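Structure first, commentary second.
Chains shown are a subset, placed as in the full complex.
Should a chain be cited, it is by its letter among A and B, assigned in written order, with residues numbered from 1 in that chain.
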Amino acid sequence: NRKSEAKYKYVPKVIIAENEPRNEIWGQNFPKEYQSSLRTADTSYVSYQGGSQMRDMLEEDPRLVILWAGYGFSKDYNQGRGHAYAIEDIHNTLRTGGPKGEGDGPMPATCWTCKSPDVPRLMNEKGITEFYSGKWADKGAEVVNSIGCADCHDPENMKLRITRPALVEAFDAMGKDINQVTHNEMRSLVCAQCHVEYYFNKNIPGKEGVPYLVFPWENGMTVEDMESYYDDIEFSDWTHALSKAPMLKAQHPGYEIFTTGVHADRGVSCADCHMPYKSEGGQKFTDHHIQSPLNNVSNACQVCHREESTKLIANVYERQQKAHENRLHLEDLLVKAHLEAKKCWDLGATEDQMDAILTDIRHAQWRWDYSAASHGGSFHSPVETARVIGGGIVVAQEARIKLARLLSALGYNEPIEMPDISTKEKAQEFIGLDIETLKAQKAEFKKTLLPKWLEEAKQREAGYDSKKVASASN
Amino acid sequence: MKLRRLKILPPKGSIWRERAVFFLAVIIGMTHFLARESRITSYMTDDPQACVNCHVMTPVYNSWMHSSHREWANCNDCHVPHDNIVNKYYFKAKDGLYHASVFTARAEPDVIEIKEASQKVVQENCIRCHVQQVTQVKYDGWLEDHNENRTGRQCWSCHRTVPHGKVHGLSSIQYNIAPLPTDSNDNVVPAWLTEAIEEK
């Protein structure tokens, strides 16, 4: 009929299989979207605090090394870049170490979840729990395509869809049905599959031991809601190497913070700014070059705002700078708190004496991380970001006043000496990281195991058939 | 049977009887089909999805969907008079019948252009919503030079991208993919995943 005519106005060149992980196959049917998505490999744009360049965060701010002492992030942490790099970057990061084969390495398979359209394929083939089980290295040969079409689209009609169970389960936990959302909400929710805070729950009844991916939204999405969630289940991501505090890591709560801002309040969705319409040869399509909107102000902002692009960029930078100013203060306080806590232990403090202090450190750093980790938050929701940072400073200071009193009681009544942490290297040395060994292991992995993974994947994919559409050849 | 009593059908046994049953079924079926296909009821609402029922409306739907007005103004807010209710439905019916007949006759042009009558309606509607911004001397400071500029021209001669963008025409949007009224019942979670989640 006429309508299906409309639906299929594009002449499909191939029939795309459910969970087809290879973007270039989809690209045959949708060349414009595909071509533009390839541009996420462009790393030339840099903004005040974002952009697509590889930015070594530990080098830009070595204090982070202290904050994450004892945790993988102190080894290596970069500001996210384009989707095209998701696989390459997880191969390269020192956080995943240098596994020598199946069952080896520091990270679980769950780490793959947000990196590739091979994930829905695998989950479909193996089951969800099975996917999350085992080591990161166990699935290295299976997950090779960087973030792509199958992560967000239904191949049958190109409608947006949710392919990650964690988001569906998080909606369930909040008593919401994700199938009831509007089309416009979907234009943010496809992003919320990945740009969200998460943790690995190893205590799910029936799945004990499996690091099951969970978004901690049961009480809500604010910094306090998630904190109470973690406190209630006495979860911690790691124990801090210096202060011994039971820490939480906030990973990119992008969607959560975004929902508290005025753009979300007015119905603006992620895709409006990060995937605006684009015109090429008189045709409009959704720009799949997902990037900083500041590299594309005319399409991303000026649809709704008449101001000059320099002014709009200045607006963004101003909000980021204001957040940055106080976040940096908070960071300084946290570094001191960790070192002061260490000093207390060194001077013989008891667990009883330290208990309340460590809880404060946990809560203060959680607030700091929540405000920092999503990178976009200080523009997405500047007022909420500032509130969270302000609250963090209050808690950090509680800790430090208690620390000053305890230090005095332990016979030490002066500012502690600060180590030299002026560079990433010095800071890493201070916390006792042997980066050279880590680097050597990674190099070995890239020389031996990684090529095997890629070869194996190539073989497997060669076996997939991609059906040409009969009518397409007419 | 109802049909029988109405004696519409030829006598039993007649070869025509069978054929008549067949054609009647076709007619009833077709009507039903057409009504459903064109989602007749949806034309009475302000839901933009009503318009997107016709594929020729997909480009304008999609451009509106990506415009600053998406959250504020639906099609009828601009394209139907809002001065009084009679006028609103009269215009709607007239316009709707016209579109439908063009469409049914497969006479739709590649580049649809807004008719003069429609232009008047739209201009009135721009002003209806933005009346204070465009007529109050007060906002001269906020909207520099607007006062002199706005008079005597159509708003979209300057605001060219409001709301359909600069490029028009049936082929201006490549794949014409847009959510249809029926889509809202579809799930956004693929069946295999729903199953897998329930399984656990």
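General observations
In this text, contacts are C-beta pairs under 8 Å (C-beta built on N, C-alpha and C of every residue); 3 or more make two chains touch, one makes a residue touch a chain.
Keep in mind that what you see is a predicted model, and the values were worked out from it rather than measured.
Per chain label, the copy numbers in the complete structure file are A x2, B x1.
As a convention for this text, only the chains that are shown with their structure count from here on.
Inter-chain spacing, taken between the CA centroids of subunit A and subunit B, is 40 Å.
Residues 1-3, 5-7, 9-10, 18, 30, 32, 120, 123-124, 127-129, 154, 157-163, 165, 168-169, 178-179, 181, 183-184, 186, 189, 206-207, 266-268, 272, 276-277, 279, 282-285, 303-304 of subunit A are the ones touching subunit B in the complex.
On the side of subunit B, the complex with subunit A involves touching residues 37, 53-55, 58-59, 62-63, 66-68, 70-71, 161, 165-167, 169, 171-177, 179-180, 183, 186-190, 192-194, 196-197, 199-200.
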